[in-house]
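This report refers to the structure that appears directly beneath it.
With one protein chain held back, the other chains of the complex are shown just where they sit.
Going by the order they are written in, the chains are A, B, C and D; count residues from 1 in each one.
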Amino acid sequence: MSLSTAELDAIYLTLALAAITTVLLLILGTPLAWWLARQRAQWPALIEAIVAMPLILPPTVLGFYLLLLFAPDTALGRAWEGLTGSQLAFSFSALVIGSVIYSLPFVVQPLQAAFQRVPARLLDTAATLGASPLDQFRSVAAPLCRRSFVTAASLGFAHTVGEFGVVLMIGGNIPGETQVLSIALYDYVESLRFAEAHRLAAGLVVFSLVLLFALYRRDRRDSWRIRA
Amino acid sequence: MSLSTAELDAIYLTLALAAITTVLLLILGTPLAWWLARQRAQWPALIEAIVAMPLILPPTVLGFYLLLLFAPDTALGRAWEGLTGSQLAFSFSALVIGSVIYSLPFVVQPLQAAFQRVPARLLDTAATLGASPLDQFRSVAAPLCRRSFVTAASLGFAHTVGEFGVVLMIGGNIPGETQVLSIALYDYVESLRFAEAHRLAAGLVVFSLVLLFALYRRDRRDSWRIRA
Amino acid sequence: RVAVAANFRATLEAINRQFEHNTGQPVVVSSASTGVLANQILHGAPFDIFFAADRQTVFKLAAADTGPRRGEPFCYAIGSLVLVGGDGRLAQLGDPGLSLAVANPATAPYGAAAMQVLARPEFSQGGGRKLLRAANVVQAYQFWHSGAAELALLPRALAPAGTPVPGHWHLPLEQFALTLRPQAAHPALHSYLNWIRSDTVRALISEAGYRPCP
Amino acid sequence: MSGLSLQLDCAAGEQFRLQLACELPATGITAIYGPSGSGKSTLLDCIAGLRRAAADSEIRFRGEYWQRPRLFVPPWQRRTAYVFQDARLFPHLNVEQNLHYALRRRHRDRGVSLAQVVSWLQLDDLLAQHPASLSAGQAQRVAIARALLSAPELMLLDEPLANLDHAASQQIIGQLQQLNTDLELPMLYVSHDIEEVSQLADQLVLLEQGRLAAQGSLLDLCSRLDTRLSREDQAAAIVVGTTAHHDARFSLTELDVEGQPLLLAGPRLAPGQLRRLRIPARDVSVCRQRPTDSSILNILPVTLSDMLEEGPSRVLLRLALGSQFLLARITRKSAAHLQLQVGDRLYAQIKSAALLMEPVPEDG
Partner (left out) sequence: MSGLSLQLDCAAGEQFRLQLACELPATGITAIYGPSGSGKSTLLDCIAGLRRAAADSEIRFRGEYWQRPRLFVPPWQRRTAYVFQDARLFPHLNVEQNLHYALRRRHRDRGVSLAQVVSWLQLDDLLAQHPASLSAGQAQRVAIARALLSAPELMLLDEPLANLDHAASQQIIGQLQQLNTDLELPMLYVSHDIEEVSQLADQLVLLEQGRLAAQGSLLDLCSRLDTRLSREDQAAAIVVGTTAHHDARFSLTELDVEGQPLLLAGPRLAPGQLRRLRIPARDVSVCRQRPTDSSILNILPVTLSDMLEEGPSRVLLRLALGSQFLLARITRKSAAHLQLQVGDRLYAQIKSAALLMEPVPEDG
């Protein structure tokens, strides 16, 4: 199975986008989830609901609103252009931002659920041994929730790979720049080129299957050692 | 804000679809997640990876493959028609099946991560008190993982509400039958009727926000009582 | 039941309103992109007639022998292209500094036509421009409408105020329709087809920015 | 019908292996005694079905197999109740709900009621609390209550009193003994507190590094010099006597032990009942002549039947009192001074003795 340059470009872009997005999601989602899990008050439930919002809007519609937000004549668009010298809309950065917003709930929610079940007793124990709150998180909570990190990262990654509506809308489908795999695949289906579509879909599925299988298998091995 | 009949139809369909899908997701996803969480072997990692697959394919592409599967001339399509007397593709049932497949990972993964952290000690304790495995699950594991059920259900529900690519493909956008809210919204944006789109999107967001806020707030109140 | 390419939906709804008013027959409209609809039709979608945005798809469908017996494809409108944005001059198409939104040439006929226009030698200096391929013409419109793209090549139906692009700069944008059931069995379908071919409808179509078929 | 017969081989990790074969009675209280890490909890886990012993192991309770080759009765069908070393209350249920959990799933209809258990273990004030808010001792009491409520046919207790103060554990010990006889509920009781063990147990199983070191009735094992028990600081003999008359003025009960009177502090007991007494070795001294003006009331004529040197400074004596035996731990210096020889007739002065069925300490 040989791939065209356009396809290779799209694969590369997809992987880069998914990887960067996943990393950003974990960086942003982890503290947010931790904060939400440890707040006793009721009002953070509002933040939780807001985080879940991107799920509710159809991707293209969400994309449309994001596009309105990113356009060069909006505050954000102007600020970005002032800072970086280039336009935000239809850039790779825009794709990353859009993907992060769209996939945030998939990362925050499983992490929050996991963090809520970290026994306070163990964090207290760490504190008496001299661990600061950050250290407590790093050395106790995070390792105890490793399976949920795997879940969060793989949901985030997979969803970014498969994401399409938002990306199409704010990316502009520029080959080598914002044309990701899902759009290429979509194009094939749209133009009734089924053979190419099947080939690309099969490749994507096999690749992801291998990747996720390896990830989950490793996690299984490690987590059983601990639970034994 | 008054709604047209078509919009009311779409809202009703959406809620019905999301509710039925969420219920089915929990019914199917819970035992699957439990099984995955309690299996010590390595090979179930493959099942985990397969469950995550629907995420990888762009929704329309996934929808396309589901369409191939549901078409009246396939085995499944024929069997369905034989059983129910009506066509599967472009029916509400097809939407439900498609949504369940598409949202399965959002339910299975958080539940599995949670189930893996239920202490075996507590299940053993329940067993010595006479609880069968099913009873152990019901009376110990499930209540301990309630936050993850909330997460799973709300991700599944929200995603079904916002889902669009799959539904459009296998549902056929038929008003009153398979035209759900997300598609109606999409139609408005597509036909440049932005005012209506904004109105519908705002309604959708506010409604979901209120629903999720109530859900999360309740969960907060209950879970802190237990953790205190 | 009518399946219609998204770009023609608004026009068709106006046409249907009159038909419903005249006959009392309800018409149910489903819209999506031409490709999605074609896929659905190939797999048993319960539509009676399909208004595509191009010529190719309809002929492919007619050639495929799955499904119930289909009618002959017929042309119902010819689209034309306009340029929006900037100062309105066509010469801007040669400016590499201006971003331009078009529909995806791989899937949308207006996108393909736009590419043919851009391929003309007078616009070759614009080769380095930022070319935004929207999924369809509507999205191309949105790109321009949101201000994210400076120029867009769009159907006249979407942007009546745009600067027309000479029709001979690209292959004709014929839009074809296809009946998906034998007409004989559906009297309503028969009368609907007659209505579509009526002068009233032709007038409506050209009002919406299309040219009538020959 | 017999009792509980075990033939176990169960590896835990690479280094530890529990291997034993024994028959235990299905009545009374059997103590499982041994140092930390000797496999006591592992043994209970195997009996409860929470750990799976190797395939050729056998567990039979009252004639019914719980495990044998190609058969493994799952824990929820074994009709045992288990009080774990850590209380293991369900964190999502409050105390009352924890108790109801057991009640709703009880193994048989006969059994104690919620109200009884709550009053025995003084849980009234705790019913609404969640486990996380209980003190360790309170949690243990709730765990015992929960196990009792499941109306088991065999009760497994793993150091249930480790976190309780002396007064509270004395009280619970009394209640467990009561239940044991009233409900005919056999108990396996893990403990490393020999005082607790000898107060409670009828039978004793001594574990050492996963093996059976000794097994038998408490009375036998306690007065032998060759087991680990006699080497304990708290070594004690157990003797049996019959209650004779009660001295109301000083609130003392006289026991007849092998024809000799023994006075015990404590409430009135009906005459003619068999009672067990625990007499710690370090509370027994010997002399050649009967002292007269001492505060020690109990002075019994005995015969020295055995002597065992313990380290450089101490000697353990086994003293025959009729057909029963006392233990006495004295210094080697005293032994030399008194020129003790096996066969000597001596007087044993008993500073304190504890009546086991009604655990009230006593002194002379």
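One rule holds in what follows: a contact is a pair of C-beta atoms (placed from the backbone, for glycine too) under 8 Å apart; a residue touches a chain by one contact, two chains touch by 3 or more.
Remember, predicted model here, so these are calculated numbers, not experimental data.
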Sole residue of D:Pro25, D:Gly137, D:Gly216 or D:Pro261 that reaches the chain not shown, by the stated touch rule: D:Gly137
Of D:Ala214, D:Leu252 or D:Met307, the one touching the omitted chain in the full complex: D:Leu252
Hidden partner chain, touching residue among D:Leu114, D:Ala168, D:Ala214 or D:Val240: D:Ala168
Residues belonging to subunit D that touch the chain removed from view: 12-13, 15, 34-37, 40-41, 85-86, 125, 129, 133, 135-138, 159, 162-168, 170, 192-194, 232-234, 247, 249-252, 263, 265-266, 282-283, 285-289, 291, 293-297, 311-314, 328-336, 338, 349, 351-352, 361-364
Subunit A, residues in touch with the chain not shown (by the definition above): 121-122, 124-133, 135-136, 139-140, 143-144, 225-228
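Note that in this section only the chains that are shown with their structure count from here on.
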Length of the line joining the C-alpha centres of subunit A and subunit D, rounded to whole Å: 60
In subunit C, residues with contacts to at least two other chains: 36, 39, 142
In subunit A, residues with contacts to at least two other chains: 60, 64, 186, 189
